[in-house]
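One structure is given below, represented as structure tokens, and several questions about it will come after.
FYI, not all chains are in this one, though none of them got moved.
Lettered A and B in written order, each chain numbered from 1.
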Amino acid sequence: MNTMQLRWNDLADVKRELAARDWFPGTSGNLSIKVDDASFLVTASGKDKRKETNEDFLLVDAQGEAIEGYAGKPSAETLLHVEVYGKTDAGCSLHVHTIDNNVISELYGDKGEVTFAGQEIIKALGLWEEYAQVTVPIISNYADIPKLAEEFGKYVSTDAGAVLIRNHGITVWGRDAFEAKKFLEAYEFLFSWHIKLLILKGR
Amino acid sequence: MNTMQLRWNDLADVKRELAARDWFPGTSGNLSIKVDDASFLVTASGKDKRKETNEDFLLVDAQGEAIEGYAGKPSAETLLHVEVYGKTDAGCSLHVHTIDNNVISELYGDKGEVTFAGQEIIKALGLWEEYAQVTVPIISNYADIPKLAEEFGKYVSTDAGAVLIRNHGITVWGRDAFEAKKFLEAYEFLFSWHIKLLILKGR
């Protein structure tokens, strides 16, 4: 199996698992995986991610332009993935809409970020100190995608990271599909844990 | 495969997926799909939608009357689907009971409608502007079905739409099964997001 096929399979695995959790409501969400320095696979626009087809992903170049020979259109938000691969050595980037990441993004949207501390799952993000804390930036949800990508890109500098878009969703990236999914699960756990504590303890 | 078989399979796919989410509690809910201008398939009355059988759907005419040769009875609420196909060019109509669509319908029932804004998922409803908002009408839950259908029909005019019935459920329609399910997922996401924010921020 060549690199393209291996990466296709990696991304299909992640897509299947996240779809089973209903993390792509209304055909939302988009995923990508790097194939080489000049290209990455990205989900096709507007498809039901519960279904598996040979047109689920398209190969695009480093600028996000579709490479000939692929059916369909790349995700409307491909430019955000371009930021990730252009500015870091990450290998996979996942964008999903969940109720809880949307709720967190609205609760802390005016502040522009949300910080978590004192939670064991933070270790899954690679932070192993006893009092580790993690801050996720929250950007405005510009309808204009190049503008959104530009704003998003300001927070993209390390090979692992996450950005919340207000009332829209989260984008998480990591070295490969395994790591990006691990980070995504850890962030979603932080969001759900924090929300439930807020409901019980007040804000 | 003929048109009837293709549409049957489309509707069976949607039914299977929504059943797996437990969106048909107590045999509730009903689904339909247009076959041609003179007929549509509709779920049989009173069946467990977790099961798949050859009697899951019946062909009915444009007035919702069963066409000879089909076992069982059409859903008691077939007349609402008649409104959809009679007044629009929609091709599929889905009615489900979820906890969250029932809760929203009660919270905003006196007002007669509920409006959502500032949520990315609204784009899944075909509204792409930055400040798009969407309003869902909420009608009373008349036990008399012809009366319910008449009230429902007042809000049926475009090929894509949704109506909440108070403490009963939502009916969503679209061009085909893919679109109707996409809209339904987007509305349910809006409801769950809004409810969780209400719990956290108060009303």
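Quick note on the criterion: a contact is a pair of C-beta atoms (placed from the backbone, for glycine too) under 8 Å apart; a residue touches a chain by one contact, two chains touch by 3 or more.
None of these values were measured; they are calculated from a predicted model.
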Give the total number of copies in the whole complex, keeping in mind that only 2 of the identical chains are shown in place. 4
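Following the convention adopted for this analysis, only the chains that are shown with their structure count from here on.
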Taking only the C-alpha atoms, how many degrees of rotation bring chain A onto chain B, rounded to the nearest 5? 90
How many Å are there between the centre of chain A and the centre of chain B, using C-alpha atoms for each centre? 31
So in the complex, which bits of chain B are touching chain A? 17, 21, 118-121, 124-125, 128-130, 178, 181-183, 185-186, 188-189, 192-193, 196-197, 199-201
Any idea which chain A residues touch chain B in the complex? 22, 25-28, 48, 50, 97, 99-100, 102-103, 106-107, 141-144, 165, 167-169, 195, 198-199, 203
